[in-house]
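A single protein chain has been omitted from the complex, and every remaining protein chain is retained in its original position.
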Amino acid sequence: MTHSIAVPATSLPATAYRLWRGADPIRKVAILIGVMLVVLAIFAPLIAPFDPNAQSLISRLRPPLGFERAKEGYLLGTDELGRDVLSRSLHGLQLTLMLAGLGATLGLLFGGTLGLLAGVVGGRTEATVMAAVDTQIAVPFTLVALFLLAILGSSIEVIVLVLGLAGWEQYARIVRGEVRRLMNMPFIEAARAAGAGPLRIARHHLLPNIVSPLVVQFTLSLSNIVLLESTLSFLGLGVQPPTATLGAMVGIGRDYMPSAPWIVVAPAMMILFITFAVQILGDWLRDGADVKLRAR
Amino acid sequence: MLSYALRTLTRMAITFFVIVTVVFFATRLSGNAVDFVVGDGITSEDRELLISYYELDRPLFTQYLAFLKSFTDGQFGLSFIERRPVSDIVLERIWPSAQLLLAAMTLTLLVSIPLGIVAAIWRDSWIGSAVMMVAFLGYAVPNFVLAVLMMLIFSYWLNWLPVVGNGTALHFIMPTIAMAGVLIAALTRFTRNAMLDVLGQDFMRTARAKGLSEGHVIIKHGLRNAGITILSVIGLQVAGIAAAGSVVIEAIFSWPGIGDLLVSAAVRRDYPVLQFGVLTVALAVIVINALVDLAYAWADPRLRHTVKGGN
Amino acid sequence: MTRSPLLTLENLSLSFGSHNAVRDLSFDIARGETLALVGESGSGKSATALAILRLIEREGGRIDGGRIVLHGTPTLELSTLSDRQMQQVRGNRVSMIFQEPMTALNPVMPLGEQVAEVMRLHQGLGTDAARLAARDALARVKIPEPDRRLDQFPHELSGGLRQRVMIAMALACRPDLLIADEPTTALDVTTQAEILALMRQLQDEIGMAVLFITHDMGVVASLAERVVVLKSGMKVEEGGVEDVFLRPRAAYTRTLMAATPKLGSGAPKPLRSAKAPVLAVENLAVRFAVRRGLRRGADLDYHAVNDVSFSIAPGETLGLVGESGCGKSTLARAVMRLIAPSGGRIRLEGQDITHLGGAEMQSLRQRVQMVFQDPFASLNPRMPVVDLITEPAHIHARLSRRARRALAAELLEKVGLEPDAADRFPHQFSGGQRQRLCIARALSVRPALILADEAVSALDVSVARQITDLMGRLQAEDGVSFLFISHDIAVVERVSHRIAVMWAGQIVETGRTEDVLHNPQHPYTQRLLSAIPVPDPSRRKGLQPELAAPTPPGLLLPTGQQPPEAVMVRVAEDHFVAAQDGIESLLLAIPPQLPQAKEHDDVSAPAVRETQHC
Partner (left out) sequence: QEITVGAANVSDYLDPGRDHSNVGSQFYYNSFDTLIGKNHDKLDAEWQPALATEWTLVEPKVMELKLREGVVFHNGEPMTADDVVFSLNRMYQADFPPYVVRSRDRLSNFVKAEKVDDFTVRISVEKEEPLWETLLNLQQVMIIPEEYTKGLTGDPQVAEHDDFEAFSLAPVGTGPYRVAEFIPGERVVYERFDDFWGETAPLARATVRQVPETASRVTALKTGEADIVTNIAPDQLAMIETDPNLRTVGSATPLFHVMIMNVNHPELRDPRIRQAMSLAIDRDLLNEALWLGKAVVPSTHTLEEFGELYMPELTTFEYDPERARALLEEAGYDGAEIVYTSFPTYYTNGLLAAQAITEMWQEVGINAKVDVQDKWTGGDPEMMARNWSNPMYFSDPFGSFGVMWAPHGPSEGEGRFNTDAEYADIWERFRFSSDTKARKVAYAELMDRIKQDPPVLPLYRPYESWAMRKDVNWSPKPGHIPYVLDFRAGSISFASN
């Protein structure tokens, strides 16, 4: 039997479309930028003029075209190992978006599941989960990341894991709070009265109603993760060189900000655009998802 | 009320204990301190010698007990690296960090609450959007980029502001702004949302029906309610964001703070410092959160009396 | 009688976006007069009120045309004033009280401050003077212990008291015009009666005019001098209250009158069935753990339902009445096993279900269904109607998609909704339609018993009428039994074979509908009946409930203690009344009393009670 999960009229595409129509120009521009970045990321290998890791030690630190000493073909100049900044930025964009997407998803799954569990089961389970949340809140995440990277090494997988764990407690808190709120809603009781078991309630009645706060949190954590990744790189704990991520490029390139700023400008701008677009999207979805505001 | 306080305390204690334990074992799991403490190029017998000197050869559980016991002597052991009591090291670093955090928080509140209110009131006009755009900018720039950028402009080129340490009030300007950037973005957005929630409430209409001016309605009735919601996140989110930010900011501005200390202790596996440092920070966060909770309960009359006795 | 107009509305048109909420509305209100603005939900009543205070722009609306003139010194054309000028009018010359007493007060500001604020603003009082004035204002609305209230917060007061505070606030500056937008809809009848009495009394004292917005014709009949009837934003009728009630001219007014339930217009004949009851409840009790302290003795339990016994025969409707918070919903939920009873027994079609486990209980759920109190909240907002209303059936029978569609269509037809409703979501329906969805959902498994919890309380009269008619039809066709929960006794009368009156967690009186209503025995029942406003201006009576409220037993008790047990005393055939031990004999001795007997005429202030547990 096929289970077509209800697609509410408030589903994401519908909401997005409704919002797009009612959006002011600034938001439209921001969203267009976001879309453009994603497209750039997807086609990075095709667009990038060079191998992002190909070094050319003799032409290190060349400024972008149009400046003195610029190197033919290297639009945005070269970095400290003579690699093409443009190509690295594009590949970095791809990897960063991927890391952020995976990380945010992981956090969502992990935190969301725990939160759901806490909210639905209650009692001891809830107390345990919430104690873990409290603990996480009390320990700065940078340190958690440091430990994890130290224990597990800083391969891409581990970094995704670490980034995914960042903010799990937010998901858990949100989901648990929503679940608790929803569990008190008469429609849940109505479902129980209809004979629905816990699984059915979770899947058909709770989840669809938690989706929109989760989507908002998801967008938030996307941009958080992009920033976190750059912080890790700043601390020398990010993705291993020579692999380019935006965070790594900025984190490592910071020493060159006074002397060769072009190394940092492109990736930093990309980070700025990503987080900017994502933030606006999240804010926007929040407005869209807010029933109270919509009633107006 | 008493039982509430007791429950809160118990919960804090449990959280604390969990953190103590996790931190202890996490530090041991994350590599042998000897590799970091004594560094490179020693023979294996010397290595053994140092391992036993640093008491790292004792069974893990014994170390754990010793660690717990070190809570009682007021010094919390000797730093592997700095060779002085951990309590001295950590305590000396806490105050500068707290100062910075306080400054950043003050700036954040001063900026983001008015901004959030403006953004909420004019949510449909360009003003609201513009405010949010500016706020989002704060979120969008990695704080170290902002810090270095400011440093280049205001110190390197203009030579207006000092960059090293925390000596004078001038020293606070750039670190505070760099640290507050993200916080402002977060809190502005939060204030706006809380304010939007409040703006739609019935009692706001009541207040207007009384003939109160719009400003009065917004500040006295709106902000007072939104403030409670805002308060509840300050403890939760802000602490985390600030802790993450301080690491980077402190490094860049050579701020003798705890964030910098913890990272270097973690990197060098200076267990005693790391353990006690994390605990201190955790304790601070826990206490701040508990205070925020209390303030929250105090500010929200609905929570002031959890249960009113029967008649 | 020369009417000097205080407020004149001329050809007022209002809109929200592209939606015209009010068109071409004209009427006026004389000084000291009470004008009732009635009409179905969404007809533009609130919009009109908001327009007068010029708050409509704030809510996203607009005045498209027409004038609003406030006569007096000075005469003002409200529709053209600036916001700043309006601030002088609001709360000062025109003030307003709103429907929801909880949410209309600022939850985090002391009550005294909320009242004093108005005084400071409009009367230029200093802080201390304003506080004193606020205290007096509270005293004027007969709030007990006004001094203490100054520093309390809204949540510490019962709904009735909160509404009094609202009134105190509105009347603080002795306005010329008070707009009351459904001020009592959220309150139960007895409290409503107290509030209405108070408003009337204050109106006499202050001499202000009142624009009273409601859809309760009973309230209109007992309060208003003139009536304006709105339908879809248009005035359909205007006139003196007697004219409108007795000689309605507009068709809509006539429908409205017809739909209005009138107490005493007859109940269904009692059933004489020998069949075994569908539901039998014996000594049911429900406790909530309210506080769990560290010490043993500190635990408190709230005894929401105590020692309740009743039964329902097949095809029978038992009406369960009682004021808000008395435990009606809790009782229903316990019967459904949605909450675990702490004592007693529940038998469904003969089977004891008190302690059935999850799986066994699930299969029984199709025999008993519940229609929940709040129709919107009990429908999952993210589920399309087709899934919503067939969910119980689906859970029990695993229907295919096609079967679900077919079933949905059938159910929708049964409750009188269009088949295309199946693909919509709850928020796309009106309140009445949502209530029908809830009923449709209950019907999807052909239950033997439906627990209808305040199934019509949130609806306006005409819609409520449709729902009760629908229920009657179902009962006639399928022989469904109902437990019909409401605090609106007029509605209950119309549908119930028998009535049980609940008060403070107990059933205090039960019997055939006629018997209970015409010969109420328990003091609470008597008070309840006397408080019901009669939708007939000619039978207008004193607005205050004529009987003092009996003192309820405390229900919040340390764990282990039990509330006093009441004994049901038979006073007539099938008619039982609860009696405390002491008065039991007394009660039995006293001959039946008629509610019309006016023995308490001189008792003025109704006893006000704080209900802190609602």
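Should a chain be cited, it is by its letter among A, B and C, assigned in written order, with residues numbered from 1 in that chain.
To be clear about the criterion, a residue touches a chain if its C-beta (ideal position, glycine included) is under 8 Å from a C-beta of that chain, and two chains touch if they have at least 3 such contacts.
Every value quoted in this text rests on a predicted model; they were computed, and no experiment measured them.
K.L.:
So which of the visible chains would the left-out chain be touching?
P.N.:
Those shown chains that the absent chain touches are A, B.
K.L.:
If the hidden chain were put back, which of A:Pro45, A:Gly73 or A:Gly236 would touch it?
P.N.:
A:Gly236
K.L.:
Out of B:Leu6, B:Leu29, B:Ile127 or B:Val164, which residue would touch the omitted chain in the full complex?
P.N.:
Looking across B:Leu6, B:Leu29, B:Ile127 or B:Val164, the contact with the absent chain belongs to B:Val164.
K.L.:
Using the definition of touch stated at the top, determine which of B:Phe25, B:Tyr53, B:Phe71 or B:Trp298 touches the missing chain.
P.N.:
From the options B:Phe25, B:Tyr53, B:Phe71 or B:Trp298, the contact with the absent chain belongs to B:Tyr53.
K.L.:
Suppose we count only contacts with the excluded chain; which residues of subunit A make the list?
P.N.:
Touch set of subunit A with respect to the missing chain: 55, 57-58, 60-61, 80-82, 150, 154, 236, 240-242, 252, 254-260.
K.L.:
For subunit B, enumerate the residues touching the unshown chain of the complex.
P.N.:
31, 35-36, 38-47, 49-50, 52-53, 78-79, 81-84, 89, 92, 148, 151-152, 155-156, 159, 161-165, 251-254, 256, 261, 264, 267, 269
In this section, only the chains that are shown with their structure count from here on.
K.L.:
Quick check: how many Å separate the C-alpha centres of subunit A and subunit B?
P.N.:
Distance between chain centres, rounded to whole Å: 22 Å.
K.L.:
With chain centres taken as the means of their Cα atoms, state the distance from subunit A to subunit C in Å.
P.N.:
For subunit A versus subunit C, the centre distance works out to 48 Å.
K.L.:
Which subunit B residues reach two or more other chains?
P.N.:
Answer for subunit B, listing residues that touch two or more other chains: there are none.
K.L.:
So which stretches of subunit C touch two or more other chains?
P.N.:
59
K.L.:
Can you list the residues on subunit A that touch subunit C in the complex?
P.N.:
Subunit A residues touching subunit C: 1-2, 4, 6, 8-10, 185-187, 189-197, 200, 204-205, 208-209, 211, 291, 296.
K.L.:
Enumerate the contact residues on subunit B facing subunit A in the complex.
P.N.:
Result: residues 11, 14-16, 18-19, 22-23, 26-27, 29-31, 123, 126, 129-130, 132-133, 136-137, 139-145, 148-149, 152, 156, 182, 185, 189, 193, 196-197, 200, 236-237, 239-240, 243-244, 247-248, 251, 259, 262-263, 266-267, 278, 281-283, 285-286, 289 of subunit B touch subunit A.
K.L.:
If you look only at subunit C, which of its residues touch subunit B in the complex?
P.N.:
Checking each residue of subunit C against subunit B gives 53, 55, 58-59, 83-84, 86-92, 95-96, 98, 100, 103-110, 117-118, 121-122, 153, 155-156, 166, 169-170, 290-291, 293-294, 298, 300, 554-557, 610, 612.
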